[in-house]
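A protein chain is absent from this complex, but the other protein chains hold their places.
Which chain is which? They are A and B, in the order written, and residues in each are numbered from 1.
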Amino acid sequence: MADLINSDVFLAFSTYATIVILKMMFMAPLTAYFRLTRKAFQNWEDTAITKKDPEARKKMLQTNPDVERVRRCHQNDLENIIPFVVVGLLYALTGPDLSTALLHFRVFVGSRFIHTVSYVIGLPQPSRALSWVVGMITTFSMAYRVLTTVLLL
Amino acid sequence: MADLINSDVFLAFSTYATIVILKMMFMAPLTAYFRLTRKAFQNWEDTAITKKDPEARKKMLQTNPDVERVRRCHQNDLENIIPFVVVGLLYALTGPDLSTALLHFRVFVGSRFIHTVSYVIGLPQPSRALSWVVGMITTFSMAYRVLTTVLLL
Partner (left out) sequence: MADLINSDVFLAFSTYATIVILKMMFMAPLTAYFRLTRKAFQNWEDTAITKKDPEARKKMLQTNPDVERVRRCHQNDLENIIPFVVVGLLYALTGPDLSTALLHFRVFVGSRFIHTVSYVIGLPQPSRALSWVVGMITTFSMAYRVLTTVLLL
């Protein structure tokens, strides 16, 4: 694993990991946007943003389908992007070919952008399911290389 | 911290981190399995998988105790396995003894497998609570070594 942290593969990993983490972080402002436009909050103190009347504020403590959809997409990102980052970091340190590594990183990041669009817009299945499966397989493929290269139990 | 990325401890960390991340990722297909067999979905577009009749599809937009149980287990994995991976990576770079490091990694990963079985099957307490506490203590122990070795505030 020597000097691999200086390699092009590690630079590529850093680039794609940062991009996909930024995509994941973008779900938070999107949730805030839907909460504000749909007037659907979870905390009493948040309802004071638009109105002061206690009765009007109580009504804003509600769930909204659009907000919940974005939150589920965010949760799915946490469940898939973080494993990608962890496994991808270790994978980059096993010294794979740059072209193979780029293929993995590009397919994964692409699949997550398609997943987000499919989820937030609510495209007919299996668009969301397929993009999720493609991302999972990419991470499994990298995990397979890590385990067959570094195995020390 | 020099050259520690080439050490046996780092190889051991890579192995156990990948295994426990794969275990965490396994919760997603398990959730999908329970959603399909219990016919309990959260998105309108998902309900088209089995039936086309709108009335039958509406009934599938429900919560199911088995699905929720697996989802809580997945969430607990996120809350515990990711801190282990982060702290474990930094711990591996502090150059601990291989035997001490292996003890930490094995106890943590073992505790999370027991936790998953306890949670999904619903074993009587304190089996789940104990396995959770053991995992927490392992991560705290590694965090203690990191902070006492590298502290720079």
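Heads up, the rule we're going with is that a residue touches a chain if its C-beta (ideal position, glycine included) is under 8 Å from a C-beta of that chain, and two chains touch if they have at least 3 such contacts.
This one's a predicted model, so the numbers in the text were calculated from it and none came from an experiment.
Undergrad: Considering the whole complex rather than only what is displayed, give the residues of chain A touching the chain that is not shown.
TA: Touch set of chain A with respect to the missing chain: 3, 5-6, 8, 10-12, 14-19, 21-22, 24-25, 27-28, 42-46, 48-49, 74, 78, 82, 85.
Undergrad: Spell out the interface residues on chain B facing the chain that's missing from view.
TA: 1-2, 5, 68-69, 72, 78-80, 82-83, 86-87, 90, 93, 119, 122-125, 128, 136, 139-140, 143, 146-147, 150-153
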